[in-house]
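All protein chains but one are shown in place.
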C-alpha cells in the first residue's frame, strides 16, 4: 500500500466517523448512522461518478471502502470518551483527505477525456459534496453553503495541482495541492476567513 | 404474468399509493403528489440503476411502471373512505413488495458482475430508498433513519436469498427471503424492536 492509498483510506475512515457522529447527534438509529457515515465518506465521489456516467460508481468495484466505513461504527463506540483528545488528529486526516480527494477526483475526470475546468469542478465535488448530501439527508442547510470555506481551499489546491502537474511532476503536484488545502484551511479557521456574497 | 411480476406490480402500486397519501398530508398539488408517488414507488430502484450506471434506469424501458403509478392517483380518490379498512392489505403488499424489491435489486446488481456484498446493499437500497427520497423531497428527516427497522429486515432477507440461492434453488430463495422480511417486520412492529446506536 503506497502513501496515496493510505491517505485515501485514512481520509475515508475519518469522513465516515464524522458522518456517524453527525448521525448520533441527530439521534439516528444504526441504519441511519451507517448511511450518514457512508454518504459523508463516499457521497462526493459517488456524485462525481454518477455525473461522469457509464460505469458503476467507484466503491462498487472496490469493497474496501465499504469495509472501512463499516469499521467506523465500532470505532466510534471505542473512542467515544477520547473523541475530544483525538480532534486534532481528525482535523489533520480530514484536511489531508479533502486535499487528496480533490486530486483523485481531478485525475479520474481527466481520465475520461473531460476538460481541466470540469476536472477541477469534479475535484471539488468529490471533496465537499459528501458533506452536502449528509446535511440534505438530515434536512439541514449544507454547512458549506454558509460558513466553511474549504470549497475554496479545494479549488485553489485543484488549480495548483493542474499547473504543477503540467510544468513539473505528478507527485510534486499532489504534495503542493494537499499542502495548499491544509494551509488555506488552517489560516481560514484561525483568521475566520469567509467569502460572503452580498449584491 | 407470473407471480413475481404480479408482486412487483402490486408492490409498485401500493408504494405509489403511500407516496400519494404522503403528498396529500403535505398539501401538495396534483404534480407534487404524482412526483411523491413516483419517487416512493421507483426511487429506490432508480437510485440503484444510477449507481450501477451505463443504461437508462429501469422504468424508462418499461412504461408499465409509469402507468401503475398514474393509476394510483384516481385510486386514492375512489378509496379515500375505505383507506383505513384497507390498511391490512396495504401493509401486506407493502411488506411483500419490499421483500421482492430486495431480491430483484440483488439479482439486477449481480447481473452486472458486481459482488454479493454490493448486491445485498443495492437490494436494500432498492427496497428502502424510495421512502428516503420521498422524505427528503418533503424536507422531513427520513423516517427509516430513526424508527422503522425494515432496512434490517431487507438485509436479513437479502443475505438469506444469497445463501438459499447458492445451496438450493432461486424460487426457494425468493420465498424464504420474502417470508423473512415479512416475519421480521411484523415482529418488529409487534414488539417495538429498534436498533439504536448510542456510543
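Order of writing sets the chain letters: A and B. Residues in each chain are counted from 1.
Convention: a residue touches a chain if its C-beta (ideal position, glycine included) is under 8 Å from a C-beta of that chain, and two chains touch if they have at least 3 such contacts.
Bear in mind that the values here come from a model prediction, so they are computed numbers and not experimental data.
*Asks:* Looking at B:46, B:95 or B:109, which residue reaches the missing chain?
*Replies:* B:46
*Asks:* One chain isn't shown here. Among A:121, A:164 or A:184, which residue touches it?
*Replies:* Hidden-chain contact among the options goes to A:121.
*Asks:* Touching residues of subunit A against the unshown chain: what are they?
*Replies:* On the subunit A side, contact with the omitted chain comes from 50-54, 112, 114-115, 117-118, 121, 132, 136, 139-142, 144-147, 149, 151-152, 194-199.
*Asks:* Just checking the interface: what residues of subunit B touch the absent partner chain?
*Replies:* Touch set of subunit B with respect to the missing chain: 23-24, 26-33, 35-36, 46, 49-50, 53-57, 60-61, 63, 66, 73, 76-77, 80, 136-139.
Note that in this section only the chains that are shown with their structure count from here on.
*Asks:* Please work out the Cα centroid separation of subunit A and subunit B, and write it as a whole number of Å.
*Replies:* Whole-Å distance between the two chain centres: 31.
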